[in-house]
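Provided herewith is a single structure, encoded as structure tokens, for subsequent inquiry.
Missing here is one protein chain; the remaining ones are kept as they sit in the complex.
Let's look at chain A:
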Amino acid sequence: MAQCVQSVQELIPDSFVPCVAALCSDEAERLTRLNHLSFAELLKPFSRLTSEVHMRDPNNQLHVIKNLKIAVSNIITQPPQPGAIRKLLNDVVSGSQPAEGLVANVITAGDYDLNISATTPWFESYRETFLQSMPASDHEFLNHYLACMLVASSSEAEPVEQFSKLSQEQHRIQHNNDYSYPKWFIPNTLKYYVLLHDVSAGDEQRAESIYEEMKQKYGTQGCYLLKINSRASNRASDEQIPDPWSQYLQKNSIQNQDSYEDGPCAITSNKNSDSNLLSLDGLDNEVKDGLPNNFRAHPLQLDQSSDPSNSIDGPDHVKCASSLHETKKGNTGVIHGACLTLTDHDRIRQFIQEFTFRGLLPHIEKTIRQLNDQLISRKGLSRSLFSATKKWFSGSKVPEKSINELKNTSGLLYPPEAPELQIRKMADLCFLVQHYDLAYSCYHTAKKDFLNDQAMLYAAGALEMAAVSAFLQPGAPRPYPAHYMDTAIQTYRDICKNMVLAERCVLLSAEILKSQSKYSEAAALLIRLTSEDSDLRSALLLEQAAHCFINMKSPMVRKYAFHMILAGHRFSKAGQKKHALRCYCQAMQVYKGKGWSLAEDHINFTIGRQSYTLRQLDNAVSAFRHILINESKQSAAQQGAFLREYLYVYKNVSQLSPDGPLPQLPLPYINSSATRVFFGHDRRPADGEKQAATHVSLDQEYDSESSQQWRELEEQVVAVVNKGIIPSNFHPTQYCLNSYSDNSRFPLAVVEEPITVEVAFRNPLKVPLLLTDLSLLWKFQPKDFSGKDNEEVKELVTGEPEMIGTEVISEFLINSEESKVARLKLFPHHIGELHILGVVYNLGTIQGSMTVDGIGALPGCHTGKYSLSMSVRGKQDLEIQGPRLNNTKEEKTSIKYGPDRRLDPIITEEMPLLERNQRKRKCII
């Protein structure tokens, strides 16, 4: 697992906190709405106690609670929908991307240097949201409501009346059979009466008097006067006050009663508080259309989010962008707590402190004591009796039954107030107030009871929490019982078929194992929970397992890479394209350049495809290009598919920027040193009886002997002309330049005589390549040799047929793995310097010659025919390296290459062309 911000000792207590319900009157809700917050949200940033708290356990020992946090939430009478939770988790993960420019850790393992991000914030936010969105279950009480805050406003006509109404409402929700949700810890829930007073609008005298009345009725311990809204809302822009809500409201939307969109796109917009407009219209509507107390619907209802950007696999980025805009519009101007001064913040903090000290903790203390008394009496009486009778009936001893034997029964269910559950309740309460010693012993006893009754779900729950509390015990008197967790996970998953609980178990256990550096156990645990039913979960767990492998004492790099690929695959199935791409890129580091070509091709292909869907076209192109230029070991069909995808992506790139420079194409290979250049008209060496008096022709192989002969002949001619002396600047005429000829000087070409360039192509693929509109690419600098002052030197490029005519080969087919030469002609019509730069062509495949591969094709280029439009225009440069220089000492010791001017002819004025043919003599011997 990757490093986390929170240590496990912080994480677990924060994941299981005492839950408090809040029930507000309309008027009270209106007051908090002025701040764009519900009452529960208002309290959220202050819900952690800043000081230590003391309480007494049943044995009257003083127990210190540190960093206690409470969770206040509005009453929701419907359990969260699994689909909605899934969607929320998906949004949370896709909303959390690695920060740009984050410095990655470099891990060196053996031959590998890997850049790995040490933290995985998306996993942490997933885990946080997951743990918070767990629906309350009957077999445990950890997230059942312990207390209920009843909130009314001082501006109400009859506040005291309102309080009793709220109290009845709460009683109805808890005890009426119509509501099976939310769950309450014990039948007599603690009720805490809160009078909300708006300082800027309300009458302080009246509030005080109501508060006095409340104190009379409910006792000083059971009520509180909370003064808020000291600041008039229209002065909001005057001073800047820190907004402690922003960080909570983005992610913890599970408890939000708002209808704010919390999609991935909205997350950024919550932060932007630049606009201070307070639109009260929308606010009023929200209050009006809400039923009293606003608790009728869970915020996770599916129909609430019809936002297209939230659809799980919405690759449509245009839509996403537009919806981003919409949500931004909807959310800008929302400043939380605009009517609150810093004094108000302190008052809320004080209120929470007071509530916890005077209300909640004494209530918990009392409940623990009651439960403890019950248990002792039960232990004394029924327990001994029960076990005695059991012993009596089942023979000499009770066989310790293993979990495996009990698999066939999913276990019985206890009624909510069953005596067997009381010990679990007590354990949970102890756990919530961080009394882990007592919690452990209670869980341990509960576990035995449940196992005896074969109540498997309950037993698994007790095992899980027993393990966690054993781990959290101060001073660690016993080692962490990992096997408890294993049994719990197995039971949750196989017997109870409850993947959510199993997942919670795995997340906790893996985190604990990680803190003890037991990475391989953690990895095994994480991998075991990956299954077909949730791609997102599997992806995240696989990724964490991969991190486990790399964090081991001797890092397992290859296992890391492999699990990263698996995680990437799952991410892409879950529609998390960015995460998928990131996983593949991380794995690529391990496979790159190691000769694992099949794996490398596969990763490159996936990266290409993911980048394409994410519109990172450049990355897509380079990834696809990589597959093609490698000496590929793929089958022909596979290569065909790769090529088609490459062309498709390339086409898209070039469509986006039609005016950009022509792209460099990777295919086919050009053997540039085999390029031959021929000047002049084609001369047939033998035409009928005539035999040309030359040795040069493109159809002929280079023959060093005959060229030597011709050179000597030419030298003799020149010597005769110059009266026996060969001029020092004499060079033999060369019509055909190839890799054997001396190419160190600029060759001369004659205007109006064609220049033929022979380019050697090679197709490395097992599929044929079709080049269309193949022609040479050149640059021309016209020169007027007669004119003296020609300062203006124009540079011209291909496309001026009046300067240089270019021959175009309309179709040029290279079969699979074939080497083939193409002869391309230029017709210079002007004198000057010509530079042949390269070739330009459309690269394409031939139509319908291959079957469609198994991988499938990109959208839009599915099966079926490929018209010739499935090709891209691009170029390849011709760059010829000259011979290695070996003359001076410096050249000998270093590696230097001379120039090669084969492709840079100088076009000269017309010259007489002398051609001689000789008649073949037939010799009959």
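Note that a contact is a pair of C-beta atoms (placed from the backbone, for glycine too) under 8 Å apart; a residue touches a chain by one contact, two chains touch by 3 or more; residues count from 1.
Just so it is clear, contacts and distances are computed from a predicted model.
Engineer: Which choice in "Dynactin subunit 6", "Proteasome subunit alpha type", "Probable cytosolic iron-sulfur protein assembly protein CIAO1 homolog" or "Trafficking protein particle complex subunit 2-like protein" gives the name that UniProt lists for the one chain left out?
Structural biologist: Answer from the UniProt record of the missing subunit chain: "Trafficking protein particle complex subunit 2-like protein".
Engineer: Given the contact definition stated above, which residue among A:483, A:594, A:681 or A:892 touches the chain not shown here?
Structural biologist: Answer from the full complex: A:594 touches the omitted chain.
Engineer: Of the residues listed, A:30, A:48, A:69 or A:558, which one is in contact with the missing chain?
Structural biologist: Going through A:30, A:48, A:69 or A:558 one by one, A:558 is the residue touching the chain not shown.
Engineer: Considering the complete complex, identify which of A:518, A:602, A:626 or A:902 is in touch with the unshown chain.
Structural biologist: For the chain that is not drawn, the touching residue is A:602.
Engineer: Contact with the hidden chain only, please: which chain A residues?
Structural biologist: 110-111, 549, 554, 556-559, 561-562, 565, 591, 594-596, 598-599, 602
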